[in-house]
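Of the protein chains in this complex, all but one are displayed in their positions.
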Amino acid sequence: MTPLQHYLALATILFFIGAWGMMARRNIIMVIMCIELMLNAVNISLVAFSNYMPSPVPGRGEVFVFFVFGLSAAEAAVGLGIAIALYRLRERLSVDELDGMKG
Amino acid sequence: MEFSPIPFYIVSALVIICAIAMIYFKELIYSALSMVACFMAIAGIYILLNAELVAGAQVLIYVAAISILVIFAIMLTRHRKGDFWLFFHRQSVVTLPFVVVAGIVLTVVLATAAYDSSEEALNPPDEEMARLLFQDYSFPFEVLSLVLLVAIMGAILLAMRERRR
Amino acid sequence: MQRELIAVMPELMLVGTAIIILLIDPMLPATGRRGLSWLGIFACVTAIFSTWFVRAEEYSSFSSAIAIDRYVVFFKILLLVVAIMAMLLSEKHLALRGRLLGDYYALILFTTTGMMVMAASIDLITFFVGLELMALSTYLLAGFFRYEERSIEAGLKYFVTGSFASLFLLFGMAWLYGMTGSTNFEEIGDVIRAGAVPGDALAIAIIMLVAGFGFKVAAAPFHNWAPDVYQGAPTPAAAFLAVGPKIGSFAVLIKVFTIMLGGESGTWLMPVIAMSIATMLIGATLALVQRDLKRMLGYSSIAHVGYLLLGVVAFGETGSSFGQAAILFYLAVYAFMNMGAFGVLVYLANRTRFGDSLDEMMGVGRRFPAAAAIMTLFMLSLTGIPPTAGFVAKFYLFASVVDAGFAWLAVLGVLFSVVSAFFYLRVIVYMYMRDPEAELQGVPAGSSWDLNLGLGIATAGVILLGILPSPVISAAQDAVVRVLGI
Partner (left out) sequence: MKAAAILIPLLPMTSFIITGLLGKRYFREKSHYLPVAAVAASWLLSMFVIVQVERGETLSWQIYSWIAAGNFNVDVGIQIDQLTAVMLLVVSTVGFMVHVYSIGYMKGDPGYYRFFAYLNLFMFSMYMLVLANNFLLLYVFWEAVGLCSYLLIAFWYPKVSAANAGTKAFLVNRVGDFGFGLGVILIFVTLGTLNYTAVFGHAGDIGTGTLTAITLLLFVGAVGKSAQFPLHVWLPDAMEGPTPVSSLIHAATMVNAGVYMVARSSPLFFESTTTMFIVALVGTFTAIFAASIALVQNDIKKVLAYSTVSQLGFMFAALGVGAWVAGLFHLVAHGFFKGLLFLASGSVIHALGGEQDMRNMGGLKNKIKITYWTFIIGALAIAGFPGLAGFFSKDAILEQVFLGGYWYFWIVAITTSFMTAFYMFRLIFMTFHGEPRDLKAFGHAHESPRVMWVPLVVLAVPSALIGLALGFPPGAGHIDSFLRPVFEEVLGAEHHFGLLEGGLMAFSALIGIVGILAAWRMYVIRPDLPVKTGARFQGAYRVLLNKYWIDEIYFALIINPVRALSRGLWRFVDINIIDGFVNGSALFFRGVGNLFRPAHSGKVQSYLFTMFLGLLVLLAAYWILTL
C-alpha cells in the first residue's frame, strides 16, 4: 500500500506549483485557475489524512473536502465575476496593470 | 488487500504534468483543458485513497461546473497574442528559485515526518459520510449554502449588465 | 433542538433579513430603497437583544460546531454594533454615487453573520466556512462600485491576496486536522499536548496558520493589500472592512491560540513578536508619508494591529487572561474610533467634492466645525491621548505587555504611538491651522440623518469608553476568563 507520505508529498508539490502560478501569470483567469489548483492540493492531503490517520470519528477529512468543494465553486464565481467586471471596464485582464493605488 | 504503488505514481505524475502544463500554456483554452485533465487525475487519486464519493464529487464540481465556468469566462473575454512576457510576470523568474527551494524543503520535511498512520484504509462507507455531513456538520453545511448564495449574488452584482430603471 | 435554535437566533435574524432585502429590492423604486438600511439595522438591533438575553447561557450546539458563552456574546454584540454603524454610514454615500442597492446591506449582513460564526466556532470546519463567508462578502463590498476602476482594483486585489492567504490557512488546518484526526479545537489541543504529533510538521502547520491569520488582520509582512483595499473601496465599506474582519479574525485567533495551540506558544510566540514589531514599524512610518487620508488610515490601522499583536504576545507568554482582555477592550475601542474617522471622510465626501487627500482637509475646521471637532476627537483617540477611549485601551494593553515581562516591547509600542502622533496631529493641524488654496465644492442635499447618527454613535463610544470604561473592561475580562477557564 502506498504510504501516506507519498500523498502528502504530492499535495505539497502541487500546492507550490499553484503558488508559483499565482505569482507568475499575469492573466486573472489563470490566477483563479491556480487558486483552484492549490485548493485541490489541500484536498488531496485532507483525503489522504482521512484515509490513513486513525481518528475517533473517521471520515472527517472527507467531510472537510466537501466544504472546500463548495468554497472553490464560490471563489471561482466571485473571481470570474470580478474578472468580467474588470474586462468591461478596461478590456484587459492583466492583473499587474492594475496599480492605480500604491505607496 | 494489497495495493501496488505503481498506479499512484502514474496518476500523480499525470497530476503534476497537467498542473505544470496548465501554468505553462500561453493559450488560455489549453490551460483550461490541462486543468480539466489535472482534476480528472486528482479524482483518480481519490479513488486510490478509497474515497469514491469524493472522487465523484470532484468530477461533478471541478471537472464539470468550475471548468465550464472558467471556459465561459475565457470565451466571454478577448485575449491578446504575444511573446512569453506578455503572459508571464517578469518576477516569475525571481520567484521560481524561492518556490522551488521552499517547495522541496517543505515537501521533504512534511513527507518524511513520522505520522502515526494506520496500516489499513480508514475512509468510511458513504452512509457514514452522509451522516457526518448532514448531522455532525449540519451547521457549517448550512453556512456553506450562504457562502454559495453570496457567490451567486456577487457574480450577478459584478458581472450582470445593469437594468436601466 | 430548541437550544440549538436559540444558539443561532441572531444569525438567523440577519440571514433572514438579508434574504428579505434581496427579494424586495428589485420591486422597489430607486427612491424607495432608503428604508432598506433601516431594515438591516432593525435586524441587528433585534439580534443584539436576542444575544443579550442568552448571555448567561453556556453550551455548545450542533454537535460541537459552535459554542455559546460570554466570550461569543461579547464579540457578537461588538460585531453587530459595527454592522449598525456601517449601515448608518453608507446610505447617503451610496445614493449619491448611484449604487444604492439592497445587495450592499445584504452583504454587510452576510459578512457580519460570517464573523459571528467565526467567533462562535470551536471547530476548524465551522471556522473555515465562517471565514469564507466573511471573506467573499468583503471582496464584493470592496468592489461594490463596479464602475469605478479603483473599487474594482480594490476588490480584485483583496480577492487575489485573500485567497492566497486563505490557502495558507487551509493548508495549516489540513495538517492540524491530519495529524490529530480531529477538527475540534479542544480535541486537537489535547492530542497536541499528549505529544503524539511530529514536531516539525506541526511547526509548519502552525506557522502557516500564523501567516494566514496575519493576513486576515493585516499584519506585516502580510499587510500590503490593506492600504490599497481601504483606499479603493467605497469609503463606508472601507470603514467596515478596516474594523469588522479584524474583530472577527481576532476572535478566532485568540481561541485558536489559547484552546488549541496554548501549549505550543514556543512555536508561535517568536513569529508573532517579529510580526508585531514589523507591523508597528511599517504601519507608523508608512502612514507618515501618505497624503491620501483613506490610505493613511489604512496604514494607521496596520499600526494598531501591531499593538494588538503585542497583546497576543502577552497572553502567549503568561497564559493569563490579562492580555486577552486587553485585546478585547482594544478591539471595542478601535471599532468606534476607526469607524468614526472613516465616517468623517464619508461625511466630507457627501457634503463636498472631496477626494480624500490631506490638502483638502485645509479649512474644514471653519466650514464644518462639528465634523472637524469629532474628527479631532477620533484622531486624539487613535493617538492615545487621554481622556479618550484610545488612551485607556492603550494603557491597558501596554500594561498587560509589561506584566508579561516584555517591557521592551511595551517601550517599542509606546515609541511607535509617539511616532503615530505625527500623522494624526497633522490632520488636526490641516483642519484648523491651514487655510485652503481652493475651497471644496459643495454638493447640494448631501446631509443625512443616518450618517449623523452613525457618527454620533462612534463619538459617544469613544467618549464613554474613555470616561466609563469599566463595564466593557469587566465584560471583556469575564469573557476571556470563561473561554480560558482560568
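We call the chains A, B and C, going by the order they appear; numbering starts again at 1 in every chain.
Basically, a contact is a pair of C-beta atoms (placed from the backbone, for glycine too) under 8 Å apart; a residue touches a chain by one contact, two chains touch by 3 or more.
Fair warning: this is a prediction, and the values are worked out from it, not measured in the lab.
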| item | value |
| --- | --- |
| Visible chains that the absent chain touches, using the contact criterion stated earlier | A, B, C |
| Identified contact with the non-displayed chain, of C:288, C:443 or C:463 | C:288 |
| Chain not shown: contacting residue from C:26, C:386 or C:442 | C:386 |
| Selected from C:14, C:119, C:156 or C:374 as touching the chain missing from the view | C:156 |
| Those residues of chain C which, in the complete complex, touch the missing chain | 156-157, 160-161, 164-165, 168, 203-204, 207-208, 210-211, 214-215, 220-222, 224-225, 227-228, 267, 270-271, 274-275, 281-282, 284-289, 322, 325, 380, 385-387, 391-392, 395-396, 398-399, 402-403, 407, 410-411, 414-415, 418-419, 421-422, 425, 429, 432-435, 467-470, 473-474, 476-477 |
| Where the unshown chain meets chain A, residue by residue | 19, 22-24, 26, 95-96, 98-103 |
| On chain B, residues whose C-beta touches the chain left out of the figure | 89, 91, 94-95, 98-99, 102, 106 |
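By definition in this document, only the chains that are shown with their structure count from here on.
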| item | value |
| --- | --- |
| Chain contact topology (line, ring, star, complete or other) | complete |
| Chain pair with the higher count of C-beta pairs in contact (A-B, B-C) | A-B |
| Rounded Å distance between chain A and chain C, as computed from the means of their C-alpha atoms | 26 |
| Gap in Å, rounded to a whole number, between the CA centres of chain C and chain B | 31 |
| Separation of mean Cα positions, chain B and chain A [Å, integer] | 6 |
| Multi-partner residues of chain B (at least 2 other chains) | 106, 110, 113, 115-116, 136-137, 140, 144, 147, 150-151, 154, 157-158 |
| Per-residue overlap in chain C, given as positions that touch at least 2 other chains | 125, 128-129, 132, 136, 139-140, 143, 146, 155, 175, 178-179 |
| Chain B to chain A touching residues, read off their complex | 2-3, 5, 8, 12, 15-16, 19-20, 22-23, 28, 31-32, 35, 38-39, 42, 45-46, 48-51, 53-54, 57-58, 61-62, 65-66, 69-70, 72-74, 76-79, 86-89, 91-92, 95-96, 99-100, 102-103, 106-107, 110-113, 115-119, 121-124, 128-129, 132-133, 136-137, 140-141, 144, 147-148, 150-152, 154-159 |
| In the complex with chain C, residue positions of chain B that touch it | 106, 109-110, 113-116, 135-140, 143-144, 146-147, 149-151, 153-154, 157-158, 165 |
| Sites on chain A touched by chain B in the complex | 1-10, 12-21, 23-27, 29-30, 32-34, 36-37, 40, 43-44, 47-48, 50-55, 57-60, 62-63, 65-67, 69-78, 80-85, 87, 91, 93, 96 |
